[in-house]
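Note that one protein chain is taken out, while the other chains of the complex remain in position.
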Amino acid sequence: MNGVHDMGGMHGHGPIEHEKDEPVFHAPWEARMLGMRRGGTFPSGFNIDRWRHVRELIPPHLYLSRSYYDHWYMAYVATLLQSGMATREEIKSGHAASGTAKRNDAMPPDQTWKAQKTGGIFARQVETPPRFAIGQCVRARNINPSGHTRVPRYVRGKVGVVQLHHGGHILPDTNAHLQGEAPQHLYTVVFSMRELWGPEASARDEACADLWESYLEPA
Amino acid sequence: MNQHKHAHDDSADIAHHHSIHAELPSDPALRVKALESLLTEKGLVDPATIDAWVETYESKIGPRNGAKVVAKAWVDSDFKRRLLTDATKAIGELDMLGAQGQHMVVLENTPDIHNLVVCTLCSCYPLPVLGLPPVWYKSAPYRSRAVIDPRGVLKEFGLELPEHVKIRVWDSTAEVRYLVLPERPAGTEGMNEEQLAALVTRDSMIGVGKVSAR
Partner (left out) sequence: MNSIHDLGGMHGFGAIDVERNEPPFHEAWEGRAGGLLEVMTFPAGFTVDRFRYLRETLRPDLYLTQNYYEQWMYIAEQTLLESGMASREELARGEAQAPKRNDAMRADAVWGFLHDRTHSGRDLDDAPRFAIGQRVRARNMQPTGHTRLPRYARGKTGCIATRHGAHVLPDASAHGKGDTPQHLYSVRFAARELWGEHANPRDSVHLDLWESYLEPA
């Protein structure tokens, strides 16, 4: 999706504001929101790619003006509403509708460390051999899906060199839409700055992106 | 693959539900409190589990982990070789793999190459070795400029690299997570691993700073 989240190469966002000795959380509500995302119950089949896509669908002006953990709040709420796990009234009031049965399958505290330790393995077997070899020139395809993808606009149509091959990984473009893992070979492709940004860019510097096989074509 | 129609319907549906945000108060503290109450009432979250997650990221996981990886690589050349060949396995030796850090690549900074890590599309970051990312890493200024003006970005962090140094920016678009192995500073020859680890900053492992002997 060509959303405002696809920020590589944009101007106009101002200076980088870095805070000395920044605390992990700036307010207690941020910590609670992180805990809810990690420990809360999500709809069956929900996955990290869908989470990212729901965030990308936050109205652009809110995406740009609200803080990071507020994005998480907005995304969790939209997920609860879309799945029917909560109603608008419940979200607004902060109370369950009368007569709602209370579930008893929320993650317990003692599962936290294990979830952190073992969660998030995205490598998968792929039947076909990799199409591209390390050192091969490839072009990122000019695709503009309105759904979730992880090929940023700034690399589309650009030619780079395969630097690394990571084996098979879950494909976000399908996984985010609950259409299956459909793993593909994943590559790190390195692009020269001049290829990305034109002849006035640095002659020496480079930028890389991790791109799935279907994002690429031989160059 | 006929994902286009499905994706469009799906996304439009989610976007529709985002319209509620215009009807809620602007103060996030109030909204998050209401959400926690609601989820607790419905049995969708256990508040004690929230506490446990907060404790995990406030106390148990943080950049001290990454610093240990770096210090070990500085003193142990075999470990360093393993780290640069198969970072997932080497970091696993130190029991520092975890969610958002199960697929690791370590990038060695040298006098000629300086590596910088960003996630232009969201906030991907190697949590188990660096903890939670700082606000600036997740914000528009860094995300937009790191890939187009890395020298300008480094300058804002007080780091000016000589012209001959090649900068390589790594955009974390997938689940591979990147950790920069900064150069060991001069003047640290006599230090042990623990002393070295104490010098390694979070910023140097993202690539927006260098380590100094202090």
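In this document, chain identifiers A and B correspond to the written order of the chains, with residue numbering beginning at 1 in each.
As a convention for this text, a contact is a pair of C-beta atoms (placed from the backbone, for glycine too) under 8 Å apart; a residue touches a chain by one contact, two chains touch by 3 or more.
Just so you know, these numbers come straight off a predicted model, no measurement behind them.
Per the touch definition above, the residue from B:Leu38, B:Ile91, B:Ile148 or B:Met191 contacting the chain not shown is B:Ile148.
Considering the whole complex, the residue from A:Gly3, A:Pro130, A:Gly160 or A:Pro183 that touches the absent chain is A:Gly3.
Remark: the residues of chain B touching the chain excluded from display are 4, 15, 140, 144, 148. Taking the whole complex into account, chain A touches the unshown chain at residues 1-4, 9-14, 56-57, 59-62, 64-65, 141-144, 146, 153, 157-158, 196-201.
The definition used in the following text is that only the chains that are shown with their structure count from here on.
Mean C-alpha position of chain A lies 13 Å from that of chain B. Here chain A touches chain B in the complex through residues 1, 5-11, 13-19, 22, 24-29, 31-36, 38-41, 52-55, 57-59, 62, 64, 66-70, 73-74, 76-79, 81-82, 85-86, 88, 90-96, 100, 102-113, 115-123, 145-148, 150-152, 154, 164, 166, 169-170, 172-174, 177-179, 182, 186, 188, 190, 196-197, 201-202, 204-212, going by the rule given at the top. Of all residues in chain B, those touching chain A in their complex are 1, 3-4, 6-8, 10-11, 13-15, 17-21, 23-24, 28-29, 31-39, 41-46, 48-54, 56-58, 60-62, 97-103, 105, 120-123, 128, 131-132, 134-136, 138-145, 147-148, 150-151, 153, 156-157, 164, 166-176.
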